[in-house]
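For this depiction, one protein chain was excluded, whereas all remaining protein chains were kept in their positions.
A, B and C are the chain letters, set down in written order, and residue numbers restart from 1 in every chain.
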Amino acid sequence: MIIDETVGKEIIAKRVAKELKDGQLVNLGIGLPTLVANYIPKDINVTFQSENGMVGMGSLAQRGEENINITNAGGQYVNVLPQGSFFDTCMSFGLIRGGHVDVTVLGALEVDQSGNLANWIIPGKLVPGMGGAMDLVTGAKKVIVSMLHTSKGKPKIFKKCNLPLTAREKVNLIITELGVMEVTNKGLVLREINKDVTVDQIKSLTEADLIISDDLKIMDI
Amino acid sequence: MIIDETVGKEIIAKRVAKELKDGQLVNLGIGLPTLVANYIPKDINVTFQSENGMVGMGSLAQRGEENINITNAGGQYVNVLPQGSFFDTCMSFGLIRGGHVDVTVLGALEVDQSGNLANWIIPGKLVPGMGGAMDLVTGAKKVIVSMLHTSKGKPKIFKKCNLPLTAREKVNLIITELGVMEVTNKGLVLREINKDVTVDQIKSLTEADLIISDDLKIMDI
Amino acid sequence: MNKVVNIDEIKHLFKDGMTIMVGGFLGCGTPEKLIDVLIDLNIKDITLIANDTSFVDKGVGRLIVNNQIKKAIVSHIGTNPQTGKLMNEGKLKVELCPQGTLIERIRAGGYGLGGILTPTGIGTVVEEGKQKIVIDEKEYLLELPLRADIALIKGNTIDEFGNVSYKGTTRNFNPIIAMAADKVIAEAEKIVKTGEIDKELIGTPGVVVDYVIKGGE
Partner (left out) sequence: MNKVVNIDEIKHLFKDGMTIMVGGFLGCGTPEKLIDVLIDLNIKDITLIANDTSFVDKGVGRLIVNNQIKKAIVSHIGTNPQTGKLMNEGKLKVELCPQGTLIERIRAGGYGLGGILTPTGIGTVVEEGKQKIVIDEKEYLLELPLRADIALIKGNTIDEFGNVSYKGTTRNFNPIIAMAADKVIAEAEKIVKTGEIDKELIGTPGVVVDYVIKGGE
């Protein structure tokens, strides 16, 4: 590990937050993506969707202040903000599939240079199910994969995913603690790099072919 | 005309009302079918749907007591009963197409012995559009055509409809001032006859082949 | 985030030849002030998607009378004689669609579905030119999605974020068309601060609404 895991996750969350724009509707996956909410720039207004039936989701409810009728997609009690509202699952996935969700941020087991994503099953081992992930990746206008660059040193960004896909060629951006990679027609382009790592280090930790941007920048966090 | 038109309409409405059962959800078309609401037996509870977005529709609103937010499918101000509720057009036609509406009662330009119905267009003359009629006839569990037996003496019940259809083979029952006819696999069966007319009279006013029920009864009104 | 604007701030959105969806059922639940705007701007060659063409002096019926509609995709035109007249004169194209099919086509457009399979219209002229699909030995028509450039919706109370609450039978097409257009303008009877509407009463979430204007009460 070049960068400590906890620090890495914070770097990822901060960088993802900078991708969000004023007025957007955003769905954050469970786990690491949830951290993004902590770093939204103060001058922009972003609304979070929770696919179990809410927009305007706020923070986790404080102990003792839980409303048992308001949960997030992980089943935890959450607050709802003034602009928020509730709806059924049809409407929730209408927002998702219909392209009303501007950005979805998800973790990955594997992602590849064609924008394929695998994050819902390891056959024979782990079968949680796809939940809303397939719809989110298929329907959201922009799909950001946010994850640690490797799994205990093993690459997670491939030329071609090995695991069953969540969706085909839908990922737009991959943000890890080491850099920012964009899926383009030409392949996977490294746009930004963490100031503490080298291009060679990233390449050695990435199975995919990385195209280095002519305009490579230091990761903006 | 064997029977006066106004009297005829009352006979039809009364007889249709007897087809309705406790607990049913019923959609009454504009015009003659609307009169049915006046004759519902007191001992049964029937709920009326209005396809513009309501169940539990009551009577027309009294002048001066109109709520401009509550109209029927004809655009008139109506009352809503205690069991009533409102919804959008998707839900309204979900109730209709999904078979939740037990009975739909409609008028007809033409109806035939196979259960075909034509009531939305006279090409080159009158093109009101189908509105919700096609969905109602296709989706309701039971389709009752209620109409005067003839149009100024000309038959409206045919071997085969001439006008463009509203739906194919969906009509279950035809109720006119002269009798009650059921669409069966074997053809159109005359089940009941108005006490003031003869079978020959009905036959002469019907272009369709009428099968006379072995158990022909006097019309129950 | 305050989406409440004056009429002047939305005028630039309208262009000749646009496809516009308008809420309402025979005028009930139609944003009349937004119809006024279309009339004032005299926007021409509109493709109108709505339940019906209302009455000559009400709702979208006024756009028909004012010759602003090129094509109307609706379920019913019987209450507005001018629609039939213009149609017969070849000045207005009318595509009649069963009401339940029409609203599901709009929903499909807004919900990212490729189309709908409905039994309605089988065995009628409605099936002409359409693909039929057999499921479980029953025939269904494949009907295609509809979307618009702009949707004009009417709400009762709307907050500054664009959350809309409806009353009575004014809902009809409104909550559905709000999902199926590139821009959504909501006309309110009453505008309140964000958060002041009981959340259980919100029928259209503000996230799909772009502009809010104040209409009549």
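Throughout what follows, a residue touches a chain if its C-beta (ideal position, glycine included) is under 8 Å from a C-beta of that chain, and two chains touch if they have at least 3 such contacts.
Since the structure is predicted, the reported quantities are computational estimates derived from the model, not experimental observations.
Taking every chain of the complex into account, the chain not shown here touches A, B, C.
Touch with the chain that is not drawn comes from one residue among C:Gly27, C:Gly84 or C:Pro119, which is C:Pro119.
Listed residues A:Met54, A:Val143 or A:Ala208: the one in touch with the omitted chain is A:Met54. When the missing chain is restored to the complex, the residue among B:Ile3, B:Val16, B:Val55 or B:Ala133 that touches it is B:Val55. Seen from subunit B, the chain kept out of the figure touches residues 23, 25, 45, 47, 49, 55, 80-87, 90, 93-100, 139. Take subunit C: the residues that touch the chain left off the picture are 104, 108, 112-119, 133, 135, 138, 140, 142, 144-145, 165-168, 199-201. Contact residues of subunit A toward the unshown chain are 50-54, 67-71, 73-75, 80, 86-90, 92-93, 96-97, 116, 127-135, 138-139, 164-169.
Definition applied: only the chains that are shown with their structure count from here on.
Apart from subunit C, the touch network of the chains falls into the groups A | B.
Centroid analysis (C-alpha atoms only) places A farthest from subunit B.
Rounded to whole angstrom units, the spacing between the C-alpha centres of subunit A and subunit B is 56. Annotation: 29 Å between the Cα-based centres of subunit B and subunit C.
Averaged C-alpha coordinates give centres for subunit A and subunit C that are 35 Å from one another. Contacts with at least two other chains are made by residues 107 of subunit C.
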